[in-house]
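Omission of a single protein chain aside, the complex is shown with its protein chains in their original locations.
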């Protein structure tokens, strides 16, 4: 028997972007073996994708996969769900209720109702649920969170977070754009759901704060677009901190320019996803410091999810792999009826629900002319 | 008789920051000669400052200066007003009504009522009124405005502007901080008035857009502070573009990090005050381009306000000097009953009123829980 | 039978840095399966490392591994050699002469004599030899090479290349430092062999030029150090271009700051290893352009070795993986008696010999007070 966790995948057929990312992420630290899949919306495509990827057991659909794998002696122990958003709930439910751990792409679901139901399903299941808000697993994001948690910034006052892209500046008809701009598949939020949730999750993750309410002014700039492609959002956090969040898919010159800045009464920090190995930290009244991954000044929270020496950049795939590796730690601990190391930190179904609530609140607030809407779930 | 414009100054005594800046700005291109002053709030201090600065004619107060200089054969032709905000109106009025051109620091006044009165005074005077929103005079800001005006960005959709500082992170009692955090002298806005107005003015200047309304969430984070030290503001422009504006004086690690980004359906641009000789321009679908002052790609709008070759940085003082030099062009044209060259571009009393309206709208919106407030004046 | 190339490894036991890198690189694109190893200098350590890594067939030494694997029906088709430099030659020879492809870390060997012998062995073998000058496989390095090759820079005049680090600023006694500063194991060059060869290889790779001669001033700044820790080198290329190369392991503030700049009579380019997804290209007389991996302006040479969308950084491990993947392409083509796609580009044994010659020339030139020494091999 192999030492690797047997893994299945739902979605992620040949042309899918995020499925390939999950597969690489699962391989980097060699903790998984991908052995089963229901990769596409039709049986034939699923078979073709499965053969191309050398996956031994290919199913026509996720339900038959869940049923069969749960019965196999060496069936999958975990499944990655990488479909369009509207399929997340139904797929996750089938595996969770059979005790198969779920690693699910974000946002959790395409509707708030589904998210709440999924929370219950997950709570009733013994299986683990890992949501791949991958940006939280970059080493320097861990370092940032740790700086806040240990008080280096003092009381947090202001969080500035933004995630601009430009790929939807004009109307698009290719696959990646298609489902992301269809509210039936992506949910009511466009940019808010696709990238705004990442930004909101990151803001909470790094600052350690919980959202209280928001006021959102959303736009669909491209003629004919049914979901927002730009969102301007005021945030209020519990405890009095305030924030701004900008997400956009129509900002020419921005690729994946996720950026967070957090300011407290003792210091400030800045991090940008496109330069992920650097973290800027300024203790108030002192020179700005450049903390680098595995470099001088980086602490244990960052170093434990780093692989190689400073100055050799780790990127998006390594950050994503960190979530898979922490999931593997948790799955192996779970096998033995234990908890993983306390440092293991991955987004959960509760975080997913908060993300879907964020999107719903954005849409509602914007409909009500940017009125304040609660973020409580 | 000298070839230089005879200049007076109100405010700007020995310890004042902005007065010294105005004096250097007036000297750089050698178009002015500072010959009169009412520099401080008391006659004695004014005399001391005047002697230290070798200014030949020192007055006890601005009113006696205006009266006397207007009667002198070679009296001042223009005056710089660099006092705390609440003095701007009264001082400007005395000179304008005597036909002496006014170069006034921003914000225009400390109250909206004063601003409206000053507009009338200026309209009734034959003299010119120049408001020193100095950031508009950086060469690459001119280039940015020109790119928008000539359609390189297409229809403008989004404006992101921010001006974070950190010098008021803790309670301060030195002079620069003192009057800026006293609503009686600075006006009802704190950070919104001191730096938010710069950001708003820059957003309108570069984008060519006019503000329609805003929703503001202002905070005074430092205990005991009577005016805002951080502001989160949603903007709506006439014609449908949207924006976000952040101003803060409590963001550790930020010195004068004024930054503007403008996005249209054909391209985007980015500019930062701390690296003012660079402008990033991205035509949608092409690589980002770095346009440098006087360098390849910079056009006439930028080059006419540049002095030295590319790669030799010009800074804040040179940008400020550009306003003085354009004011000199306008003053000399005015002498001859002419208009200055069409390229001369300086902020006017109308811009000043818009700035004061911006502050008033921020304060009102924030009091009403971030309700939308009109920016019409 | 698996679809993956069966791979062995020599060196790379538990504490080794570069062995772990090779293993991840081999996994990222799922083209290899690591099934055999002689990982450490003693049989016991080798067994321990093998078990920890779940490698099924562990050998006491590389020779017995080569003999046995060559006879196995499903024995390894390729081997990775990741030992200290002085072992490269003997290990590579055993596999090459048995027709097993070799993927070998740089520098090729620790002596010039060994390098020349290895060239002959490789030429007499039908097996492939891939040298992991991994920096050549970063997408934007490929783009840079392509820009030069297609004439975008015109005739190349100047190459500036540097590779500063700081980890040997003080005397060190940990494992990574130990063998790298021992001439018996690393070769006569210290920083020149460890990182200078990377820089020299990159200069030739990107510029398409061949070295003619060099003048080197090497130093061992740290008391007691037996090999150079800093090198200042003038380069002359065939055809008249000139260059400078700086390598250092004693430059505080530098992690792995490999950087190359190439200038021709029509344009210039700049690339830095620590920001590998960006390439700066300036056509003379035009604004500088930022070409990003998979972004606007990036061409086929870069895109074919990229995995994910622009703005999601790929790093060191992905660049390293590109060499493994191109090796896999070549190995699979070789199986079928074919040549790989013409775009496949990996450093060869000839490049390795040039690198060892570079080190030898540096050492000789420095001994002769920076006299010019030929780079011909």
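Think of it as A, B and C in the order they're written, each chain with its own count starting at 1.
Following the convention adopted for this analysis, a contact is a pair of C-beta atoms (placed from the backbone, for glycine too) under 8 Å apart; a residue touches a chain by one contact, two chains touch by 3 or more.
Note that the structure is a prediction, hence the values are computed from the model and not measured.
Asker: In the full complex, which of B:80, B:160 or B:292 touches the chain missing from this view?
Answerer: B:292
Asker: For the chain not shown, which residue from C:242, C:304 or C:334 touches it across the whole complex?
Answerer: Considering the complete complex, C:242 is the one touching the chain left out.
Asker: Just to verify: which one of B:41, B:275 or B:376 makes contact with the chain not shown?
Answerer: From the options B:41, B:275 or B:376, the contact with the absent chain belongs to B:275.
Asker: Of the residues listed, C:133, C:225, C:288 or C:307, which one is in contact with the missing chain?
Answerer: Counting the whole complex, the residue in contact with the absent chain is C:288.
Asker: So one chain is hidden, and I want to know which residue out of C:226, C:265, C:300 or C:341 touches that hidden chain in the complete assembly.
Answerer: Considering the complete complex, C:265 is the one touching the chain left out.
Asker: What chain B residues would touch the chain not displayed?
Answerer: Touching the chain left out of view, chain B contributes residues 3, 17, 20-21, 23-24, 27-30, 54, 165, 167, 254-257, 273-277, 292, 295, 307-318.
Asker: So which bits of chain A touch the chain we can't see?
Answerer: 281, 285-292, 295-297
Asker: Tell me where the left-out chain touches chain C, residue by residue.
Answerer: Residue positions of chain C that touch the missing chain: 153, 157-158, 160, 162, 166, 169-170, 215, 217, 219, 221, 230, 232, 234, 236, 242-244, 246, 248, 250-254, 261, 263-270, 280-285, 288, 369-370, 372.
Methods note: only the chains that are shown with their structure count from here on.
Asker: List the centre-to-centre spacing of chain B and chain C in whole Å, with centres computed as mean CA coordinates.
Answerer: Roughly 55 Å separates the two chain centres.
Asker: Distance between chain A and chain C based on Cα centroids, please, to the nearest Å.
Answerer: Each chain's C-alpha centroid was found; their separation is 35 Å.
Asker: Residue numbers in chain A touching 2 or more other chains?
Answerer: 254
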